[in-house]
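Partial complex: the chains shown occupy the same locations as in the complete assembly.
Chains here go by letter, A, B, C and D, matching the order in which they are written, and residues are numbered from 1 within each.
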Amino acid sequence: MDYIKPGQVLNQMVEAGAVKAGLSRMNMVVRGALAGAILACATTLAFTTVAQTKLGIAGAVIFPVGFVIIVLLGLELVTGSFGFIPLAVLKKKASMGQMLGNYFWVILGHLLGCLVYAALYGLTVTKMGTDMTHPLAQTLVQTAEAKTLAYRDMGGEGMALVFIKAILCNWMVTLGAVMAFTSSSTLGKIAAMWLPIVIFFGQGFEHAVVNLFVIPAGMMLGADVGLADWWLWNQIPVLLGNFAGGALFTGILFNLSQRKSSRLNSGNPGSPLARSDASAAGKSA
Amino acid sequence: MDYIKPGQVLNQMVEAGAVKAGLSRMNMVVRGALAGAILACATTLAFTTVAQTKLGIAGAVIFPVGFVIIVLLGLELVTGSFGFIPLAVLKKKASMGQMLGNYFWVILGHLLGCLVYAALYGLTVTKMGTDMTHPLAQTLVQTAEAKTLAYRDMGGEGMALVFIKAILCNWMVTLGAVMAFTSSSTLGKIAAMWLPIVIFFGQGFEHAVVNLFVIPAGMMLGADVGLADWWLWNQIPVLLGNFAGGALFTGILFNLSQRKSSRLNSGNPGSPLARSDASAAGKSA
Amino acid sequence: MDYIKPGQVLNQMVEAGAVKAGLSRMNMVVRGALAGAILACATTLAFTTVAQTKLGIAGAVIFPVGFVIIVLLGLELVTGSFGFIPLAVLKKKASMGQMLGNYFWVILGHLLGCLVYAALYGLTVTKMGTDMTHPLAQTLVQTAEAKTLAYRDMGGEGMALVFIKAILCNWMVTLGAVMAFTSSSTLGKIAAMWLPIVIFFGQGFEHAVVNLFVIPAGMMLGADVGLADWWLWNQIPVLLGNFAGGALFTGILFNLSQRKSSRLNSGNPGSPLARSDASAAGKSA
Amino acid sequence: MDYIKPGQVLNQMVEAGAVKAGLSRMNMVVRGALAGAILACATTLAFTTVAQTKLGIAGAVIFPVGFVIIVLLGLELVTGSFGFIPLAVLKKKASMGQMLGNYFWVILGHLLGCLVYAALYGLTVTKMGTDMTHPLAQTLVQTAEAKTLAYRDMGGEGMALVFIKAILCNWMVTLGAVMAFTSSSTLGKIAAMWLPIVIFFGQGFEHAVVNLFVIPAGMMLGADVGLADWWLWNQIPVLLGNFAGGALFTGILFNLSQRKSSRLNSGNPGSPLARSDASAAGKSA
């Protein structure tokens, strides 16, 4: 059946990292733009849900719709790649330059997609800029300020705080990307990747791509946030924290967790578990 | 298993566009009529849900029931086709004339189906026209006015607003149609296509086929909306916006997002991912 | 995988109609009795849900449990057959006499099953007739009166109203039965058939088999409804409306929607879609 | 795929009845004890849910967790067997003595499992007997009294009432056990068997194994119920009613509903449906 064992999941992570590192620039920008806009659209849906139900957890339960579309359609999400490409680099399947190239072009795509959606969505909730009373307009302004000014006001501690929230966030986001590899069935992938995304969104951690939409959208709607506030007190530390969380907590640690086991299995080819591992590998390869 | 990779999804989109372009007029009208009526019936269910729960998101979560029936039974929804037939035209698998023919006959079918359902449903909620107190009667009247008069009163900005809402709407609707191709399993299709439909309905974007029911239904129930208000300030700009959203954001951009990748795969026939792509293609073809 | 394409679904509908038309009387009565009692039991569960939550939509979401059991266990529901046997008659796979025979014996079974359940359930909610305060006793009495006296008081318009509600109801119920054919997987069938049943129950349309339970149950519990009120102002027009909705909207129109397409496919045996259609047919036949 | 047709489901019911009748005493007692304790644990979860949400239906929706574990792990539930072993006896695949033996040892196991869980759970909710304020302690006491004293106070009518509630209950429970046979997939089984269990629990019918926990648990916590009240006014009539409901409504009637049909199929080996029936049989055998 469709369940894929951890050893094989690790191989898929490395392989996916290598493929992502070798994409054309066009692919990276377009996939990044689509992914950014879809994630932004899921974010406004989740905020709408919270505004209507007054329950943060209801927004978290519905938020993964965007992530699922992105992963199933093979688009590029830089936060997800933070868990895969470093592993491919480590295993000599990709170069450091390719990794940085992927990050640059995909983030550029995210920025384009998020800004276009922010502009279009901002025009609809404000009725072409004529009416600021829509609850989502207020939500976006307040969230943009909370995600920048609040950290700035705390100084160095604010910088540490946003960095820790970014680590925790992307530990979960990359787990979501990994969980999608545990199944070769569409519904299995959907259910498996849904879970970690609920966990991160439900607890208010910091996600770089969500912020690439929320902060400029809030700025367009009148948030008192400058370009430096956005990048210095949120976007840059969040990207770094997301990278740390994805590369370390998921990439390196999951690799360590499986290393010996794969050696063991290849040493005991006759054991039933090793055999079924191999057949699973054969099935999904 | 049933997951279908993005490259193969793109092929299916083009193929589906070609098949849709080549349908007989009878097929197009009947499939369009059934699809229109089913979507209308799902709309009244969603409005009922909102009226009972006072939560727009609850209506959005239940609304995709109609879209799912339409897609699984192979009926025609013009908004979905906006994402496929232009791609088939682009790839020379269908002519521009066939595309416009499909749109004309399918929209005619939608109109027939929506008007019949509007008449029958209107008679039931008003007890054969004798009682206007049913909450859904009020909902339909108010929605019809909000979807026409409100834009008219804004003038040119209203026209831009309804056009933007139509773009955003059908970007998601066509993603729903695309997501159905990510699985060869019925339940996988249901779950995958459910997601983008929730996103659009939950945020109040403008969908041409829903409006082909809601506005005339409201008019039959006494909304102060004229034929010109309906078509000029809603139906025509919404159809154009839906086309733009579907053809551009989904058709063209998803095509661009995959183009290089399929060349790469065919260039590296020995890589595991390319192989599994091929086997997935073989499985689903 | 388990998804079954529309052309093949149509073949299964005809085949199912032919098999149903050829069942023995014993099979028809027993299957009808079990189906009637199970649908009645699901109805009391749905009414209980509405009484506890005050949300009609919550009852609608849970009501399909009975329909699903009936379909998966291959029992007979006359409203479902309204969508299949006329098609089999049309395609010369069954005779008109067989069709009417099936309807007669299955409805007889429904009546038996519903009356037995009505008696047993009525005894439990009234504590053997000693206590009328249970909320479900009141619900059943009021529903029985609303489904008969209210139409009678409207005269000819009431007759038209109940007929229209019956058409809309069974359009959806037969779509539920059709949707079950879109998958060869149990869970796929459950999910697919759930949807149209939620749609009809959530909007208060008129279903002949539900009424075969609700009205006599209400009468046993003291509703001021006579035998003539029951049959003349509800049961007979609802059966006719259910037949019209099932045979016309689903049977004939779905047949029309697929006719050309199957000719096209057999004319283009080399196209990828035709091939996958054929393999799907081979898989499920 | 995993859907199993009704004729084959009937064969599996008979086969399962024969296997159950031939189990060793050790197997029957241990499986019965585990099943009793798991069902009891699901009951306290459902009561907790009702206490928190004030919605009986919420408890009903969550209650099947225990039944599902029992069925998937192949444990013994006497109420489920009431639908299978009589059928095996009827088909000469088991003897009456084996049937009664199974019932005796499995009920003994249920009693052991339920009493152990009642003792352990009672100690935790009362903090080792020092604190009776926990809402579940009150729930268990009141339920135990309502399930015994209330019937006793009604005399003969109470006896009839509890018997009818037990028939209706186990008609549904055995349908749950039958529905598990409609799929060879774990998730298909879970979904299919969930449905009838929600129906019975949501309507407050009487289930012998649930009562083997609830009544003694209530007694341990101070319910004013004697051993005779428990067995005479609940446990014995409920066991008999459960047997009647399972053996008659499900075992005999489902058998009757399928009898002719299987003859027909073997008489028409060339028809597509008969063929697919046979292939389904081959697949699952």
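Observations, loosely collected:
To be clear about the criterion, contacts are C-beta pairs under 8 Å (C-beta built on N, C-alpha and C of every residue); 3 or more make two chains touch, one makes a residue touch a chain.
In this text the structure is predicted, and so the values were computed from the model without any measurement.
Taking the whole complex of the structure file rather than the 4 chains in place, the copy count of the single sequence reaches 5.
Here, only the chains that are shown with their structure count from here on.
Touch-path distance (fewest steps) from chain A to chain D is 3.
Residue numbering shows that chain B and chain C use the same positions for less than half of their mutual interface.
Chain centres here are Cα averages; for chain C and chain D they lie 28 Å apart. Centre to centre, using the average C-alpha position, chain B and chain D are separated by 45 Å.
Shown here, the protein chains touch in a chain-like sequence that does not close on itself.
Against chain A, the residues of chain B that register as touching in their complex are 1-7, 9, 55-57, 61, 154, 157-158, 160-161, 164-165, 167-168, 172, 175, 178-179, 182-183, 185, 187-189, 191-192, 195-196, 198-199, 202-203, 205, 249, 253-254, 256-261, 264, 272-273, 275-276.
Residues of chain B that touch chain C in their complex: 1-2, 15-16, 19, 22-24, 26-27, 30-31, 33-34, 37-38, 41-42, 44-45, 48-49, 52-53, 58, 62, 65-66, 68-69, 72-75, 120-121, 123-124, 127-128, 130, 183-190, 284-285.
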